[in-house]
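Only a single protein chain was left out; the remaining protein chains are all shown in position.
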Amino acid sequence: MITPVTPAPRTSEFLLEVDGLKVSFDSPDGKVHAVNGVSFRLRPGESLGVVGESGSGKSVTMMALVGLLPSPPAQIDEGTAMLRVDGAEQDLLAAGRAEIRRVRGGKIGFVFQDPLSALNPTMRIGEQIAESVRKHRGLADEAAKEVAIELLASVGIADPARRYRSYPHEFSGGMRQRVMIAIAMAGDPPIVIFDEPTTALDVTVQAQIVELVKTRLQDERGTAIVWITHDLAVVAGIADRVAVMYGGTVVESGPIDEIYENPQHPYTRGLLAAIPSADSDGSTRLASIEGSPPDLLVEPNFCPFQPRCNYAFDRCIDERPILRDVAERHRVACHFDLDRGVPIT
Amino acid sequence: MTTATHDSRSPVDPDDILIRVDALNKHYPMRSMKLFGSEKSAIKAVNGVSFQISRGETLGLVGESGCGKSTTGRVVLRLEEPTSGEVWFDGIDLATLDAESLRMIRKRMQVVFQDSADSLNPRMSTGRTIAEPLRIYEMGTDAEIKQKVADLMELVGLNPAWVRRFPHEFSGGQRQRINIARALAIDPDFIVLDEPISALDVSIQAQVVNLLADLQARLGLTYLFIAHDLAMVRHISDRIAVMYLGRIVETADANALFEEPLHPYTQALISAVPLADPKTERTRIPIVLEGEVPSPGNLPAGCVFHPRCPQAVERCRTEVPEFREFTPGRFVACHLVDEAGSHVVERRGL
Partner (left out) sequence: MTEGPQTVEFGTRSRGFRKFLRLILRDPAGLIGLLLVVSLLLVAVFAPQLAPHDPLAQSLANSKAPPIFSAGGTWEYPLGTDRLGRDVLSRIIYGARVSVTVGFFGAAIAVTIGMFVGLIAGFVGGKLDKALMSLVDLVLSVPYLIVVIVVASVLGRSLFNVVMLFGVTASPLFARTTRGEVLRLREAGFVSAARATGAKLPGILVRHIFPNLVGPLLTLATFEMSAMIFYEAGLSFLGLSVPPNIPSWGNMLDSGRRSLFTGLPWLSIFPGLAIAMTGLSMNLLGDWLRDILDPRIRRARG
């Protein structure tokens, strides 16, 4: 269980406050410890980048919040997730099915990596947006249709009135992702979670989608954004704060400039060094992190990164590091002080 | 256009050229059903592609999905027959070879695909997978093959004790190492790397890229590196060819391409690449291309890029730009690049 070291600021400051979330899956090979005590907070209008590789637990964490994990095999073992919207406070992890369904779309929008599987192939895309508008804004059919057409226009679909009647297969991947964003915006939620929304898209289309999210959601509506990705470059342009996840825990979090300029966790450092820089021409080797991703079948009572870490020492095997403050709002879970090159005492 | 390879100004000694591709076309017949009868047309997946790769060199082939880069790789390897055009390997025109000679040439050309899981037979152990090419060419006795497999596994950074494990017991990065070991088994000269790292985690990508670079230095390999991740392509490639809608629009030395992209598509592509640096990201303004990539079954007239090109002029709509060499080693297919090899766009409309 990870508890923040900093005294919690006045609770009302946070839109979403996740504390000590643990999620596991039953599998034929045993219990998979997917999320092992994740805590993070989101302020209104803030954009948080959640960076991690496959198996880091970044998607599972977010799916757990909006009740999208299939149970069984998934189970939420511990934790709270307080959502505070319009003065009302609710624990998402304790919420019932009906309550969490109202949260989805109404208070938290979700955009997935693969829009084709998230859209109903037999339904006109306009109607899929209108359905969400009806549900969350309580509008009648005609009014909902008008709002849906406006939404299509605002996500940059040309000729929205005609495109309202199109089916998902008639759209390209980038346009489908625009539709997904329109659906997420339909309920005008204060938070939208993006789960690798541009991973399957080409780089020029990715640039279009990022631009769209920045202008329509961040600038115009002040929506708080959680952007899940494995790509440190994409998140650099969109996030105010970054949480780096590894082996089901947050290993480092902080303001974006801090994380990129002064990373304090060996994993974050390794990740940043593994990306070819702007002028990398192959004369230098990439710094790679040796070894393989962690085995989630073992419950980590140790530092999950320890087997791949160049700085690991006895304590990393004996004791799991908890997040500690290294600078203003910058926290890291590591027994080693990278700047001074000595273990933490 | 075949000017690319016949150009006398080319600084490369012809003996050093391992792969030469000339005016390569790969068209897939397409029958669109009309109310009365059907209409025949073709999807022009690869449309007049020419390039060459010197021994020991890495040519990066970049472009977005559907641009024909993977098809180009498959045609070069003769996994698919070209519609027209030539592929020369070490001075031999592959089209002139009979099946048996082609098989012997294939010993020298190998491939590593993107999807490491799909590239491995789920019912074959690591050892049998890596040994397969050796067995096909009957290279060595049982004991020799066993030893060679162990050596190969060591070479690509796999524990030789894992020889009996099956693909699903490995992580993505390890599976890609198995694929690389299999490609290396029969000591090839040339390897087509078809998005070999795209499906891997960032920390693992660096491992595989370093491995590929080490192997190239050690074994003198020649690579055709097909990818869409421009930063990684720049890192690994000596030269880069940019594809759009079945055509190569620009070929240049890797650094020159990034420092001064000449083709408007290359410019847009490079400007769209995000950098892992929040400070530059805040000021970066990508050139946002309007619209969608047209269907390769219905190509625009003139320059294929003109409907989306922010700089297109009247000439671009009617006339296909020639793929010309402007400075040694630098080819561009664009009407807006002048003889000196610099961009004339700023002067447009003045």
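Letters are used for the chains, namely A and B, taken in the order the chains are written, and counting of residues starts over at 1 for each.
One rule holds for everything that comes next: a contact is a pair of C-beta atoms (placed from the backbone, for glycine too) under 8 Å apart; a residue touches a chain by one contact, two chains touch by 3 or more.
Given the structure is predicted, the values throughout are model-derived calculations rather than measurements.
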Determine which one of B:R31, B:R135, B:R282 or B:R315 touches the chain that has been left out.
B:R135
With respect to the chain omitted from the figure, which of B:F89, B:F113 or B:F331 is a touching residue?
B:F113
Using the touch rule from the top, list residues of chain B that touch the missing partner.
74, 77, 79, 102-104, 106-107, 109-111, 113, 115, 117-129, 131-133, 135-138, 141-142, 145-146, 149, 163-164, 166-168, 179, 182-183, 186
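As a working rule, only the chains that are shown with their structure count from here on.
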How many Å are there between the centre of chain A and the centre of chain B, using C-alpha atoms for each centre?
33
In the complex, the residues of chain A that touch chain B are 53-54, 172, 174-175, 202-208, 210-211, 230-234, 236-237, 239, 256-257, 260, 270-282, 285-290, 292-293
Please give the residue numbers of chain B that touch chain A in the complex, ascending.
64-65, 171-174, 201-207, 209-210, 213, 228, 230-232, 234-238, 254-255, 258, 268-269, 271-282, 284, 286, 288-289, 292-293
